[in-house]
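Removed: one protein chain of the complex. Kept in place: all other protein chains.
A and B label the chains in the order they appear, each numbered from 1.
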Amino acid sequence: MRSQLLWSVLFAALTLVGLAGNVRAAETPLSADQETRYRGLLSTLRCLVCQNETLQDSDAPLAADLRAQVRMRVVRGESDADIRRYLTDRYGDFVLYNPPLQPNTWLLWGGPFLLVIAGLTVAFTFVRRSGKRAVAAKVDAEALRRLLEEEK
Amino acid sequence: MIPELGHFALILALAAALVQTLLPLVGYWRRDARLLAVAPAAAQTQFLFVLISYLCLTYAFVTKDFSVAYIAENDHSQLPLIYRISAVWGAHEGSLLLWVFILAGWTFAVSIASRGLPVALSGLVLAVLGVVAIGFQLFILLTSNPFTRLFPAPLEGRDLNPVLQDPGLAIHPPLLYMGYVGFAVAFSFAIAALIGGRLDTAWARWTRPWTTAAWCFLTLGITVGSWWAYKELGWGGWWFWDPVENASFMPWLAGTALIHSLAVTEKRGLLKSWTVLLAILAFSLSLLGTFLVRSGVIVSVHAFASDPTRGLFILGFLAVVVGAALTLYAWRAPRLATTAEIRLFSREGLILFNNVFLVAAAGAVLTGTLYPLALDVFGGGKISVGPPYYNAVFVPLIVPLLILIGTVTAVPWKRGRVGDTARRLRTPAIAALAAGAVVPFALLGRTSVTVAAGAVFAIWMLIGAVLEISQRIRSRRRWQDGLAQVPVGAWGMMCAHIGMAVWVLGIAGVSTFSVEKDARLKPGETLELSGYAFTLVGADEQPGPNYHAQRGTILVQKNGQNVSMLYPEKRLYPSQQRVQTKSARDVTPLRDLYVALGEGYPDGSWSLRVYVKPLMRWVWFGGLLMAFGGALALSDPRYRLARAVAAREAAAAAQTA
Partner (left out) sequence: MRYLIPVGVLAVLVAVFWVGLHRDPREIPSPLIGKTAPAFDLPAIDGADGRMTNKDLRGHARLVNFFASWCAGCQEEHPFLMHLGREDGVEIIGMDYKDAGPDYQGWIKQRGNPYRVVLADSEGQTGIDWGVYGVPETFVVDARGTIVYKQIGAMTPEAWDKIKPFLAPVAAAAPQ
């Protein structure tokens, strides 16, 4: 009986320190649209003190604070862009999991596209060159046969 | 005593690896067959010593020898036996020993199976495998020794990370490492071919089974890893494009390209230098993964504790091994080019395109993973690259591939005709488009652009896979004869491509129609989601071997009928002062129901998160099918070297008779 009590106390203590997970109930319930926007935003924002987790999944106290901020702004009717700007003004682009398209990310967004173009170019060139080589080989064989015929 | 024995065995293994590497290389240079023939014996000796070393570490874990630092960090007196055995690979040093053990295992297998190979080739292959072994064994002995003692020995261990105390730990890392390390064999064959300056279709035939086997394991490893993360981490996700996940996916993409490229090389003797480059690339990506995970250079939930010294060692090893391989490639690959023609519209041409997209996809994942680091190094600031980027970039690269998979069966080797192919694919195309309209409703009760597209591609690939087999069956007058002569490898291909189809449809369904909801419930209250009612019946306490759990009881109903009872838990591991959420799931082929417990409140209420995820199982079933297809392909008797040797001997005997 006493050990049960001890366990409960230990649990409660750890829970209060926020280690128990971030499934917190809401104070003011959100409408379905707001809920979708809220979750959508959270899943693309990075927890700043975790090892690669979204704001949605993180247990960290700072993540809880930032979730509350985002929630408050969604309720207030701010746009997604505004909410993101609020966070990047304070923490920089690091907080966005969807890297914005700007000069220092052109190579990032353009890279895969360039890779495909490069790959296809190499493939086409290779195929065409192999065709030419084969034609050259065939022509040589033809020439050789004709020469031999002429010899006879 | 046992840990010291393990340490000493590892040193002996290093000595054996040195012999395995140096003597055959000298033998090749001096054309001395006896030196070359030392390789298998040295390889088998290395395996024996590594095995002893690994068993010693396991023994120390099982007997809870806390005087060994690594065991004190990861073991616990109350840890169940299965986790004591699998905790060996639960942290950096031990997982490296597993890596070395698996490498020794593959090396052993190669040494046995290569009895039918020319001694120069097998000697070189084992020598290169030896180089890799030396590198990793040195890494362990110099920087990451799991046998270091701790004095004074603590009375109790710090326990295995609670996240790892799950059956998934027992299977995921070994499978994954079997895959990563297995690509070292293809790598070694490629290097051997470059050194020898010759590469023929026999080489491709020898390399294929090793590559397919490694690919199989890697497919399984990634599938199990995704499944494990889903059930263990409590956020209902199954892939996060985390750098460590990407580190396993990139070799997989390169490996898939390699399997197909090898098929072309074996069948038509084409794409030789490209195949060699791919083999080098696949293993290099494995090594890169090892570097990323253990050096601390990127941030990840999966990363081992980082240490820049270790990072420097791996980086040096990577630079030397891959650098030497690519330099050798630059020098010798031009020699391998063929004069045979490859046509654009032929099976080999389409496989070439398949390779382009697969490698571009691997490149895209690499770009995303390394970009934040590179940008920071070049002073461009710190950014994050996460799932939104990868999803945006990866999907367009995969779509052409999906179309190709369904097309290729209607295109013959050597030369195809567009008109013929178009005619043969007309009905499949119509069927696929019809499926796109109908299948989503049949499986999910509703549709969307993504799901419809997924269904179109999935059915397209399915038909293509089946057509391949049906063509072969109809190539004989009696279908029974046709069926009998279908090679096992073709069944394997069909299975793997169907696996892709299932995988694609699953991903389309689960990413479009997954829903989740949070709520705080008092006992007796209900949460509704997607037609299901989740009622919190109550919560109680459940003690475990090394934890104490609070367990909720959730009744799930649909339309008033009971569907199931779920028991999500929150476990407290006192040794690590951590609370681990254990989700509970109800699983059917058509959907997953997923419940995670949040916080308990003084008034007896609990916060809950609930998910309904349609077609979730298809994602992993697709992976399993792909791996099964690979295993089937592997069992094709064409690759039985014993038979090849026997056939050759029979032919020789017939000649002399």
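The rule we apply is simple: a contact is a pair of C-beta atoms (placed from the backbone, for glycine too) under 8 Å apart; a residue touches a chain by one contact, two chains touch by 3 or more.
Computed from a prediction, not measured in an experiment: that's the story for all the values here.
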Inset, instruction - Using the definition of touch stated at the top, determine which of B:P80, B:G116, B:G269 or B:G311 touches the missing chain. - result: B:G311
Legend entry - Of A:L66, A:I83, A:L108 or A:A123, the one touching the omitted chain in the full complex: A:L66
Legend entry - Option touching the unshown chain, where B:I298, B:I342 or B:V356 are the choices: B:I298
Legend entry - Sole residue of B:A104, B:A190 or B:L277 that reaches the chain not shown, by the stated touch rule: B:L277
Inset, instruction - Write the list of subunit B residues that the hidden chain touches. - result: 273, 277, 280-281, 284, 291, 295-299, 308, 311-312, 315, 318-319, 322-323, 326-327, 329-330, 333-334, 370, 372-374, 376-377, 381-382
Inset, instruction - Since one chain isn't shown, list which residues of subunit A touch it in the complete complex. - result: 48-49, 61-62, 65-66, 69, 88-92, 94
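Convention: only the chains that are shown with their structure count from here on.
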Legend entry - Interchain centroid distance [CA atoms averaged], subunit A/subunit B, Å: 21
Legend entry - subunit A-touching residues of subunit B, taken from the complex the two chains share: 233-235, 237, 240, 242-243, 270, 299-301, 303, 338-344, 349, 352-353, 355-357, 359-361, 363-364, 367-368, 371, 375, 380-389, 393, 397, 516, 518-520, 541, 548, 550, 570, 572, 574, 577-579, 581, 596-600, 607-609
Legend entry - subunit B partner contacts - residues on subunit A that touch it in the complex: 4, 7-8, 10-11, 14-15, 19-26, 39, 43-44, 46, 50-54, 56-57, 92-99, 104-105, 107-109, 111-112, 115-116, 119-120, 122-124, 126-127, 130-131, 133-134, 137
